[in-house]
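A single protein chain has been omitted from the complex, and every remaining protein chain is retained in its original position.
Presenting chain A:
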Amino acid sequence: MKRYSAFALAREAFRNHQGWERAWRDAQPKKHYDAIIVGAGGHGLASAYYLGKNHGIRNVAIIEKGWLGGGNTGRNTTIIRSNYLQDPSAAIYEKSRSLYETLSQDLNYNIMYSPRGVMMLAQTEHEVRGYRRTAHANALQGVDTTFISPKKVKELVPIIELKGPRYPVLGALWQERAGTARHDAVAWGYARACSDMGMDVIQKCEVTGIQREGGRVTGVSTTKGDIGCNKLGIVVAGHSGHLAEMAGFRLPIESVALQALVSEPIKPCMDVVVMANTVHGYMSQSDKGEMVIGGGADGYNNYTQRGSFHHIEETVRALCETFPMISRLKMLRQWGGIVDMTGDRSPILSKTPVENVFINCGWGTGGFKAIPGSGWGFAELMAKGHSPLTEAFGLERFREGRFVDESVAAGVAH
């Protein structure tokens, strides 16, 4: 693989950009792999990458029914933060955030990580208490967050209206080192690095069945034929229930639609990410100047990748109260992704009832931030059978009542 660099840019500028290589090979399936990952979203690709990089397992295929990064990885609002409440969450999300800081260098691919800071507004007394508690928990976990005053909020976000009629701003949980990244680039960067290690990223290939013999996986059926494997990782977000059905088990997961929208581009007006969980709305400004807006998830099972109109209305109404200047903006695009929700709003990284089948799912509305950390832990789980990062996130926690409860005040937090 030719490395990207300032020198490469200059060289290509002098020869009409004729020398750039494909970022990854257009691979077709072999008969057998040591490991197959189903789903070329961020989590699937990162899992494969660390299988190769950290554990030397490189005879790997990543199988994707559509195009890589076309699932939730390419549909999210790219918020990266690690200010969770429970210790196991803090561990995996903070690992992830710290990997993001150097991911561009590690992958030799600019993922445009922008540690601009994430602010979670406290707009009720309950939220003030909740976020103070989170800030204390984070201090013990070594995650750098603070609870800030309304005055500080206004300094950081001049366009905010502190005295909103229904929900005044009473303070905020502030994580300065949190931020955003370019979502497609995360998928593309990992895919390029996987391909470079000799792995096959196979697109337009749908897994339609999971073959087993004596309770152990032997391969998958796909639209490009049968492919054998020793180990299988299912990393398909909203489609997890569907794949679990193929393998003959059920999951504590329901798939619902979550939407986002962007406005027309405007001049720079807000250089941090603001989340308002009481009213289910959050916003940041992209490098192109669009206001990127996300809201609440629908309440019913859905695989249509579009959501209900009234949710957009609720979100925008709430944000207009907090940011009166956006009330005149035109919205350009709206889309939805199918998110995999668990009861405790924490992910599942686990062995399954089928031997050598592993599952990484349940990231729901908030897994973009977790891609590097999840890949790191899941690769270790697949390679060694256990990982300190994923230990608390096994499927057995539901049966044993050991929830990693992150479903605090609002069910949605990205």
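Basically, a contact is a pair of C-beta atoms (placed from the backbone, for glycine too) under 8 Å apart; a residue touches a chain by one contact, two chains touch by 3 or more; residues count from 1.
The criterion applied here is as follows: contacts and distances are computed from a predicted model.
Visitor: The chain that is not shown, which UniProt protein name from "Sarcosine oxidase subunit delta", "Phosphate transport system permease protein PstA", "Assimilatory nitrite reductase (NAD(P)H) large subunit" or "ATP-binding protein" does it carry?
Guide: "Sarcosine oxidase subunit delta"
Visitor: Taking the entire complex into account, which one of A:Ser5, A:Asn54 or A:Asn301 touches the absent chain?
Guide: A:Asn301
Visitor: With respect to the chain omitted from the figure, which of A:His239, A:His280 or A:Arg345 is a touching residue?
Guide: Here the residue in touch with the unshown chain is A:His239.
Visitor: Looking at A:Leu251, A:Val272, A:Leu349 or A:Ala392, which makes contact with the chain not pictured?
Guide: Missing-chain contact among the listed residues: A:Leu251.
Visitor: Given the full complex, what residues of chain A touch the hidden partner chain?
Guide: 239, 241-242, 245, 250-255, 299-304, 308-310, 343, 398-399
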